[in-house]
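Could you have a look at this structure, given as structure tokens, before my questions?
Removed: one protein chain of the complex. Kept in place: all other protein chains.
Right after this comes chain A.
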Amino acid sequence: MTTETNKPTVDTRWQSLNSDWANDKETFPMPWGKLMMWIFLLSDTFIFSIFLTGYMNVRMSATEPWPNTSEVFALTIAGQHIPLILIAIMTFVLITSSGTMALAVNYAYQGDRKKTFLLMIATALLGASFVGMQAFEWSKLIHEGVRPWGNPMGATQFGSAFFMITGFHGIHVSAGVIYLSIIANRVRKGHYEGKGYHIVEITGLYWHFVDLVWVFIFAFFYLW
């Protein structure tokens, strides 16, 4: 802090929590954009939670049997029948991309523009391949006759919830890929020299969130 604030000196944890909140000027020591991203993600968490709650509810209200997901999402590779293999790869790819993103943030704060740029692009590419695999999965299911309004394997809600939730998440990933590419390009051009590299961390927050959401979708939709 360059300017003095009314923050009293503190010795216990409670007091320091209290003084943060009682502080003038800033409640959280972080840039505006970062706090705004946190709040946005909190709101977005509610959106996804409600999607998932809605899905679980219709899964219970559905009158026809729910298809066995590990069978539906199995692939036959080289004669081997492997359940959930594609989803496992997709999950792996997305989690890897969180790793590259974290590295990018690290290098950004060190001021290493080149590495930051490359890592962000790597993250974006991993994200794009995730979307690609999702497109493959969609086309496979569509090929097998699953539609938002119908499902030869049982409850129609299976198709509806599948396309809606993975679609909404896929839009988030795609938006993230675009966002990452724009910011990465600006990093490369030196747009943030002097302004600081918080923006990379903010982008990272969004990206980790999208990954985290996927973990929940994976657990609740595919594994259950």
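Here is the rule we use: a contact is a pair of C-beta atoms (placed from the backbone, for glycine too) under 8 Å apart; a residue touches a chain by one contact, two chains touch by 3 or more; residues count from 1.
The rule is short, and it goes like this: contacts and distances are computed from a predicted model.
Visitor: Tell me the UniProt name of the left-out chain, picking from "ABC-type polar amino acid transport system, ATPase component", "Xanthine dehydrogenase, molybdenum binding subunit", "Putative cytochrome C oxidase" or "Tryptophan synthase alpha chain".
Guide: The record for the missing subunit names the protein "Putative cytochrome C oxidase".
Visitor: Of A:I82, A:I95, A:V131 or A:M164, which sits in contact with the chain we cannot see?
Guide: A:M164
Visitor: In the complete complex, the non-displayed chain touches which residues of chain A?
Guide: Residue positions of chain A that touch the missing chain: 1-3, 5-6, 21-33, 35-36, 39-40, 42-44, 46-47, 50-51, 54, 57-58, 61-64, 148-149, 155-157, 159-161, 164, 168.
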